[in-house]
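Here the structure is laid out as structure tokens; the discussion comes afterwards.
A protein chain is absent from this complex, but the other protein chains hold their places.
Let's look at chain A:
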Amino acid sequence: MAISTTHAPAGGESPGPAPRTGGTGTERRRLGALLHKLDIKGAPYAFVAPFFVIFAAFSFYPLVYTSYISLNRVELATLDVMEWVAFDNYVELWGDERFWNALANTITIGIISTVPQLLMALGIAHLLNYRMRASLFFRVASLVPYATSVGAAALVFTMIFERDFGMVNWALGSIGLDPVNWEHDKWPAQIAISTIVIWRWTGYNALLYLAAMQAIPADRYEAASLDGASRWQQFIHVTVPGIRSTIVFTIVLSTIGATQLFGEPLIFGQGPNGITGGADNQYQTLGLLLYEEGWKNYQMGRAATVAWAMFLLLILVFVVQRLIKRLRSRTS
């Protein structure tokens, strides 16, 4: 409160006009103190308000409203006409083969893309952690795929995996193997799509690991090497535990990404085949199913139901992850 007399110079931008005439010194001082108090109490909320207001309006509210829409029949052409159907959409979805297919595809593509991605990222981070020349080059190079949009990356890989003239089949042929029909067959298609995901995100995850590795105190390594631990043992017993929270963080991020997978399979299918995830839905993910229901079949209520199912899947994954964590900490 001691500063109330010196408030005036800065007052030009302060909220509320300062009384210029008629006020005695004490009044002005009192007003200054009041403004100061208001500033101290109110400014923090004003500073964080924009984030929460925009988040509430464009993220939280839609998320909650999704659950209401999923209990209605709404068509794309007439968005303001809602017909209450209670849980019909959920019952239909439960009985819909395409939903279970999309769920299974989302999980398998999620595993095929996440596990190798994070393991390779761990290895790359370990290599980047050496002292070396050109380390900046390698770090930036590992991030180049991250700078490439889903669209561009998926287009290139679609061409690389092309059946007739694609580079992968050409390479297979040159070592005497039969060409693979990457788009048409289920597992090849899922592997090709996972390759796009792996390519885009491995380097990014490697840098997250590298940052965490650099924060491990050097004396832990020294203690380990005094105990006669080999480099590999040091990696397993010092490095990996040292970056465990970052590993969990990347698993969470990749899991979220995997449940939302959309652009890669869409573009890989090249047009009409993309939305259905191939002619036999062999690589249709939940994200694609959501889009198909809403914007191809014009059933927004059912699209919202798929979205809600995706959300439940995510929660389920986190619950399982929590359980595993608790079990592990209990056993150790």
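The rule is simple: contacts are C-beta pairs under 8 Å (C-beta built on N, C-alpha and C of every residue); 3 or more make two chains touch, one makes a residue touch a chain; residues count from 1.
Simple rule for what comes next: contacts and distances are computed from a predicted model.
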Record-based protein name (UniProt) of the chain missing from this complex, from "Carbohydrate ABC transporter permease", "Carbon-monoxide dehydrogenase small subunit", "Molybdate transport system substrate-binding protein" or "Fumarate reductase iron-sulfur subunit":
"Carbohydrate ABC transporter permease"
Which of A:Y61, A:W94 or A:W187 contacts the chain that the document leaves out
A:Y61
In the complete assembly, which of A:R29, A:R139 or A:H184 touches the absent chain?
A:R139
Give the residue, chosen from A:M167, A:A279 or A:L316, that touches the chain omitted from the document.
A:M167
Residue among A:V85, A:V115 or A:L314 touching the omitted chain
A:L314
Would you indicate which residue among A:L71, A:L103, A:L118 or A:L290 is in contact with the undisplayed chain?
A:L290
Touch residues of chain A, complete complex, unshown partner:
3, 6-7, 9-11, 13-14, 35-36, 39-41, 43-45, 47-48, 50-52, 54-55, 58-63, 65-66, 69, 79-80, 123-124, 127-132, 136-160, 164-167, 170, 173-174, 199, 203-204, 207-208, 210-216, 218-223, 225-226, 228, 231, 234-235, 238-239, 246, 249, 252, 256, 259-260, 262-263, 266-267, 270-272, 274, 287, 290-291, 294-295, 300, 303-304, 307-308, 310-311, 314, 318
